[in-house]
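And now, chain A:
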Amino acid sequence: MTSVSIKNLDLNFGAVKVLKDLNLDIPEGEFLVLLGSSGCGKSTLLNCIAGLLDVSGGQIHINGENVTWAQPNERGIGMVFQSYALYPQMTVEGNLSFGLKNAKVPKAEIAKRVAHAAEVLQIEPLLKRKPAALSGGQRQRVAIGRALVRDVDVFLFDEPLSNLDAQLRADLRVEIKRLHHQLKNTMIYVTHDQVEAMTLADRIAIMKGGLIYQLDSPDVIYNKPCNKYVAEFIGSPSMNFFEGEITTDGAPMFVTAGHSIPISNYEFISKPAAGKGWMGIRPEHIVTGEAVDAADFALDTTVELVEPMGSDTIVWCEIMGVRIRLRMDGQSKVRDDDKIRIGFDAARLSLFEKTTENRI
Partner candidate 1 sequence: TDLEVTHWWTSGGEAAAVAEFAEAFNATEGNTWVDGAIAGGGGVARGVIVSRILGGDPMHATQLNHGRQAEELVEAGLMLDLTDVATEGGWRDIVHPVSLLDSCTLDGKIYCVPVNIHSWQWIWLSHKAYADAGVPVPANWDEFVASAPALREAGKVPLAMGQQSWQSAGAFGVMNVAIGGLDLWTKVNVDKDAEAAASPEMLKVFKAAADAREFAVGSNVSDWNLATAMVINGEAGGQIMGDWAQGEFAVAEQVAGVDYTCLPGLGVNEIISTAGDAFYFPKQDDPEIEAAQKELAKLLLSKEVQVDFNLKKGSLPVRGDIDLSAANDCMKKGLEILAAGNIMPGGDQVLSPDTSGQIEDLMVEFWNDTSITAEDAQSRYAEIIANAD
Partner candidate 2 sequence: MKNNLTGPQGPKPKKRMSPNNIMLYGTLLLVTMYYLLPLYVMVTTSLKGMPEIRLGNIFDLPVEVTFEPWVKAWSTACTGLNCDGLSRGFMNSVRILIPSAILSILIASVNGYALANWKFKGSEVFFTILIFGAFIPYQVMLYPIVLILKNLGLMGSLWGLVLVHTIFGMPILTLLFRNYFTSLPDELFKAARVDGAGFWGIYFRVMLPMSLPIFVVAMIIQVTGIWNDFLFGVIYTKPAIYPMTVQLNNIVNSVQGVKEYNVNMAATLLTGLVPLILYFASGKLFVRGIAAGAVKG
């Protein structure tokens, strides 16, 4: 059963069309991440679902009901904000129970639910504190708790981790994931951090300019991006691209800067056709050392710059007229100006049509 279903949604701010004829179905219990660069309309979409913005056209259904014009609190959603938006003058308990009091839930019931949420989130000892006396992670839990007590079907998160430092972000990410395992609610999660998206999502919707470019599992999005934008957006450091031509006289080849790369092992979506195109290869899919011998294609190059990152090392070099990055093990001892041999497999490539930039 679909938990949230968005039909032909339009949203304009005055003359600016932010969301354009957007359709999205989210099955029950799914963890969907909306990923996109700043200003692409992620928060706007989330606010429409929450009922915090009036849509300009289309419908929103939650749990089978048309809630297009319902008030936020009538939609069965809970929302967690970037700054957490805890009510600073209320204790944690007050924060948790505010929504329930508004809904005129009986006192005993409120106490029960708050206790339950506090237990799930392990914030029992904090109930009497005010938000100012909480750490970032604790605040986030309270913010989630606020949705939890209201016993909603759908959780909406708007970049809940982006204000935190790296360490805490990594920890809380895992906590959110655990919570989803435990609660099994539908969750819609907005972020512009791809690591979050990749690690958390059942499916990721990549947005740009108010449109959804690709909606798929993280694995598919990472390995089979449906167009060049998605390919470039996902992955850090991002994919290396070569402009060239696909030839199909004989075995299919990608020709760029005088090199012909055999691509018969590439999984084409449809039958390969000749024409201009882009070839993309991720830095971590470029192999070096012994593995090169087994690769579909190999060549020699010189290291330009090395960025050691501890667990791995980014190496910059130039091949076929393009400056590329490749990712090596953190223990590898390459130096600037070393000569190395690199290679890659066609199965790991992504090929895109030149004009539409769609995967082929």
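Basically, a contact is a pair of C-beta atoms (placed from the backbone, for glycine too) under 8 Å apart; a residue touches a chain by one contact, two chains touch by 3 or more; residues count from 1.
Candidate selection criterion: all candidates are chains of the complex that A comes from, given by their letters.
The structure presented is a predicted model; accordingly, all values stated were derived computationally and were not measured.
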For chain A in this complex, identify the touching candidate from 1 or 2.
2
Listed in rising order, chain A residues that touch candidate 2 in their complex are 47, 50-52, 71-74, 77-79, 81-89, 98-99, 102-103, 146, 150, 158
